[in-house]
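Our next item is chain A:
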Amino acid sequence: ERASDGQLNIIYWQAPSLLNPYLSGGTKELEAASLVIEPLARYNETGTMVPFLVDEIPTVANGGVSEDLTSITWTLSEGILWSDGTPLTAADAVFTWQYCTDENSGCAQLSNYNDVESVEALDDRTIKITFSVPKPFPYGPFVGAQSPIIQAAQFAECVGAAAPTCTDANFAPIGTGPFVVTDFKANDVASFAANENYRDPAQPAFATVNFKGGGDAASAARSVLETGEFDYAWNLQVEPEILTQMSAAGQGTVVSAFGTSVERMHVNQTDPNPDLGDERGTAAHPHPFLTDPRVSRALSIAIDREILVEAGYGSAGQPTCNVLPAPAIYASTNNDWCLNYDPDEANRILDEAGWVVGDDGVRVKDGVRLSVLYQTSTNSVRQGTQALVKQMWELIGVETELRNIDASVFFGGDPSSPDTFQKFFADIEMYTNNFDGTDPERYMGNWACAEAPSPETQWQGSNNQRFCSAEYDELVVEFGQTAALEDRAALAIKMNDMLMDSGSIIPLVHRGGVSAHANSLQGVLMNEWDSELWNIADWTRAD
Partner candidate 1 sequence: MRDTTAPLLDVAGLKTVFHTRSGDVHAVNSISFALEAGELVGVVGESGSGKSVTMMSLMDLLPRSAEIVGGEVLFEGRDVRGMTRAELLQLRGRDVGFVFQDPMTSLNPVFTVGRQITERLRKHMGMTKAEAKVRAAELLGLVGISDPERRLSDYPHQFSGGMRQRVMIAIALACDPKLLIADEPTTALDVTIQAQIIELVRDLRRKLDMGIIWITHDLGVVAGIADRVIVMYAGQIVEQGPVRDLFARPQHPYTRALLETLPKVTGERSERLHTIEGQPPSLGDEPTSCPFAPRCAHAFARCMTENPFRVDVGGGHDVACWWDPETGEMRDV
Partner candidate 2 sequence: MSDQDRIVAEAAVEVVAERPRTLLRDVWSQFTAHRGAMAGLAVFLFIVLAVSFGPFLHTIDPTYSDFRARNQGMSLAHPMGTDNLGRDMFAQVMQGGRVSLLVGVTAMGISMFFGTLVGVIAGYFRRLDGPLMRLTDLFLALPILPLLLVIIMLFRDTLRKAFGPEAGIFLLIVFIIGITSWMQTARIVRGDVLALKEREFVLAARSIGTPSYRIILRHVLPNVLSPIMVSATLGIATAIITESALSFLGLGFPSDFPTWGRLLFDGANFMTITPSRVIWPGLVLSLTVLSVNYVGDGLRDALDPHIRGR
Partner candidate 3 sequence: MSEALVEVRNLTMHFDIHAGILRRKVGAVRAVDGLSFDIMQGETLGLVGESGCGKSTTGRAILRLYDPTDGSVKIDGVDIASLNTSDLRKARPQMQMIFQDPQASLNPRMNVSEIIAEPLREHTKMDSAARDARVRELMDAVGLNRAFASRYPHEFSGGQRQRIGIARALALNPKFIVCDEPIAALDVSIQAQVVNLLEDLQRELGLTYLFISHDLSMVRHLATRVAVMYLGKIVELAPRDALYSDPHHPYTQALLSAVPVADPEVEATRKQIILEGDVPSPAKPPEGCNFCTRCPKVMDICRKVSPEFREHAPGRFSACHLMDE
């Protein structure tokens, strides 16, 4: 029964700064907003699309997607109301598209509307999206937490440059979700109450939600697992043994789920030698030794991923050998050799490749020392990993110099800074990346030759290790034209394996989300494909 279970206390140690996901790309904002505003369809915990505001997911089979893959038509369910009582119409979706694609708005979710030519309201309940190119996977707009529908009436005045001035709307959007915002304190706490106009009269079970932010992950975990002050805590990036110990208090449960995030090493294919001046790190100068897949393979097999997981991730990590580890149909099994930690094999490979152990224990070949500069962003887990890897590599005669760079600089993308992950003026760099939703097309496109950052592109681009293969580029094009899921899966696996064989990426850990909920809270289905709170309407309190 609606509103019968009292208050739900949620803690996100990074507090949401507003509740409009279009103005902030951060996960915390997306998830907080997901209590209120909804997309047409969401991904469930297995990564399968489930209809939310519609009755059915359009496909080519059911005629919702055009044969030429250039348009998709959604039909809203009947009788869906905004929380202010007005009906949800197709015009709201059209407005949402216009809102985000306005040039002056600085919309953070713009990429979800890539290639969208138009969004039309065919009638009150029918939305037609037309793409400029064939879209084998046309579920970018209005699907998933990144792309919810906002109310045209509320945001009408807030388009373009005016978007940031609508504080009231940004702090308390009107939505169709199970809850409505009653109070919002930026970066602190949001309060929600059950939505009287929610489509399921029995939901949500909780009358109010107290959505608190601030502090650090460990204390958030403590408040659920040890003191029981909160019911749900998000993103518990805490050393595993601490979580284990806290869970022993018996107040709550740690849950985890895996999406597509992989902590990986990128192996520079170009020479980062500063002596090269302007040509430093460009395709003109291949890396002296890392372009040899054997070296990379030795480095990979010499890493005991189990230990890395145990030390830094616990239940939030699994060793992986793929840069594309999920969803299951895309996951390759061809690279599992790397799971098997084998320093002897690594030594053998290097010996074979002609690297001889020198007097100081470091391998040398043709006067080149097998010495790498290994950089990552500043973060205690990453520094732990670095330290462990350094030791593991020492065993196979690889000298490692560690470097860490502040995250805001490393990921900041400032073309004038030499320390960005795109410039990659090091031999190895390590970070996590993933993709939104379940479709890897864009993600796998990251490693096309043209994506390599270079002075010509102002060092923008996603192919940070500068992997370049004509064959791979062809596969990228082919991917964009293949519609059938099985074929797409086969292509993705092939591309993944190519990357692995090239040795330009060494995947380490498949990272999941870790959260904790109170034992009295029922219905939590941990989901990495969408908002963790995607099914909050179903949550109930056990007595």
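With respect to how the candidates were assembled, all candidates are chains of the complex that A comes from, given by their letters.
In this section, a contact is a pair of C-beta atoms (placed from the backbone, for glycine too) under 8 Å apart; a residue touches a chain by one contact, two chains touch by 3 or more; residues count from 1.
Everything numeric here is computed off the predicted structure, so don't read it as measured data.
Looking at chain A and the listed options 1, 2 or 3, the chain it touches in this complex is number 2. Those residues of chain A lying in contact with candidate 2 across their complex are 218, 238-239, 241-242, 245, 307, 310-311, 378-380, 383-384, 386-388, 391, 402-406, 408-409, 417-419.
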